[in-house]
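Pasting a structure here, questions to come.
Every protein chain but one is kept in place in this view of the complex.
Up next, chain A:
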Amino acid sequence: MSILEITGMSKKYGSLHALQDITFSVEPGEWVSIMGSSGSGKSTMLNMIGLMDKPSTGEVSIDGIVTSSLSSKKLTEIRRDKIGLVFQQFHLIPHLTALENVMVAQYYHSMPDEKEAAAALGRVGLEGRSRHLPRQLSGGEQQRVCIARALINYPALILADEPTGNLDETNEKIVLDLFQELHSEGHTIIMVTHAPEVGELAERQIRLEYGKIREIRVPGKILI
C-alpha cells in the first residue's frame, strides 16, 4: 500500500489554478523531491499533502486513509499521527529549549517523554544542546531540532519544505546527510526544493510548472 496516493488533485484560489489534475503516489521508504520554480505550486502541494489545506477536487490518501471528506479535527489527528514536518524557517517555539521543542510534539501526540526526546536530539547530533533556547543555536542546529521534532512520533511520512533554504553550505551538508541517513533507515521522505543538487538526492523528482506535473524523473531516466 502506498504511503501517499494523490488522484486528480486540483486547487483553485478564485480563478487561479494553483494545482491542476495532479496524480502520483509515494511508496514506503521512498524519497521523492518536488521541484519547480517560484509559483509552480510546490508549497500548495505540500500544504495538501500535509493536510493543512484541502484540494478543490481530487483525493489525497495518507497511509490508506482518504482525507477529502474528513473534518479539520480528524485531519489534525492524521497529521499528528502520520506526518512529520520540517520547515525552511524551522518554526521552533522561542521560549522553549531544544528538548522542550521536541517534547511539544510528543505533548500534542500522546505523552511527553524526556528520555526519548533527548535521544531524538542525540540522533541529530545535538546531545549537548538540549537545554539551549532556539536563539542560542545556529541555523543548522535549529533545523536539526526541527528534524528531531518531526521524527519523535515515528511518522509514516516526513514532509520537508526547503529544509536547506536558510542554511549555509556546511549546515546544508549536515542536514542533507541526515536526510540521507533517515532514508537509508527506511523513512519515507517528500522534500520540496528549488535547488537541483538537493532534488537530485531523491529517488524520484517531480517537477511542477504552472501547477501541473511537467516531468517525473528517476536517476538516469525521465518517466514523463
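What we mean here is this: contacts are C-beta pairs under 8 Å (C-beta built on N, C-alpha and C of every residue); 3 or more make two chains touch, one makes a residue touch a chain; residues count from 1.
The definition used in the following text is that contacts and distances are computed from a predicted model.
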The complex's invisible chain, by UniProt name, from "Cytochrome B oxidoreductase", "FtsX-like permease family protein", "Acyl carrier protein" or "L-lactate dehydrogenase complex protein LldE": "FtsX-like permease family protein"
Candidates A:19, A:60 or A:103 - the one touching the absent chain: A:103
Missing-chain contacts mapped onto chain A: 43, 47, 50, 52-53, 73, 76-77, 79-81, 85, 87, 89, 91, 93-96, 100, 103-105, 107-109, 111-114, 149
